[in-house]
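These notes are about the structure you will find just below.
Missing here: one protein chain of the complex. Every other protein chain is in place.
Entry: subunit A
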């Protein structure tokens, strides 16, 4: 075990632990843009820079291994000065449109400028406005807002393993893009949205149908309703509508989702949803009341059972419904009606 001090507080960690992890262990938060515990540390954004007593430079906490006897300061004057400089450089080519930016309220750049009291950029970089890539039907990429932290590229390459995007060009022109100037639509991208979910700024954003601010939403963690992986996700809702979906760190998905789980949630509040029972009258399905529709079905059950026996009734349960729903259909068929004619689409 290794013993070190962070902001004067002792902490003991295993060999191979980074300074960032050691700080997190005792509840000291060091800001990051490019860090993600699932990814190899990269040190690209440098905002997690810290002071190590006895060293001249300010190393990045995410790539610096904890060493015996180290004394680390995470908010010392020199650290704060360095972070302000990094933020100023990032802001020098970042649009100052927080008032209308959809990311506002959940943007790490905005949060850190607030924390370090940077109201406006100290420099203005000579940049040209770059076109937004809107070719993907589910999300867009706005290179003007990109801070080149590279987290999206690493998620695409290390976790999703689609390798659709990389950092292209150099210096101030560095941006995230598919190879050879392809649009996202033309690229290998499978629209999983895992890059969108981890982008710390407003560079990769879902194409939302609703207007909402993140602080207006409520998050509910649940299980995805598509395939059997059982991904955990958070439904962000506003005014009884799902407005966005974020991956959660579930056991089987480890923070990843696919295009369906991330983007195909429109069916939930869709105007075509059935809202009333329907009953066939004169050959046509017409809106009815629960009383009437339930009575028709219950009477039909009694009639068929009396005339043809319970085995003349069969039911298909649903692999999409709750376990509790399935149990209740079983009980209805087997106990209330008296037949084992119940199955579902496991075979189809």
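Here is the rule we use: a residue touches a chain if its C-beta (ideal position, glycine included) is under 8 Å from a C-beta of that chain, and two chains touch if they have at least 3 such contacts; residues count from 1.
Note that in this section contacts and distances are computed from a predicted model.
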item	value
Complex member absent from the view - protein name from UniProt, among "NADH-quinone oxidoreductase", "Formate dehydrogenase major subunit", "Cell division protein FtsZ" or "ABC transporter ATP-binding protein"	"Formate dehydrogenase major subunit"
Hidden-chain contact residue, picked from the options A:26, A:122 or A:319	A:319
Residue of A:33, A:212 or A:263 touching the missing chain in the full complex	A:263
Which residue of A:28, A:80 or A:329 touches the chain not shown here	A:329
Touching residue (missing chain; options A:57, A:100, A:128 or A:240)	A:240
In subunit A, positions touching the absent partner	137-138, 158-162, 190-192, 207, 218, 220-232, 235, 237, 240-242, 250-254, 256-260, 263-270, 272-280, 285, 290, 293-298, 300-302, 304, 307-308, 310-348
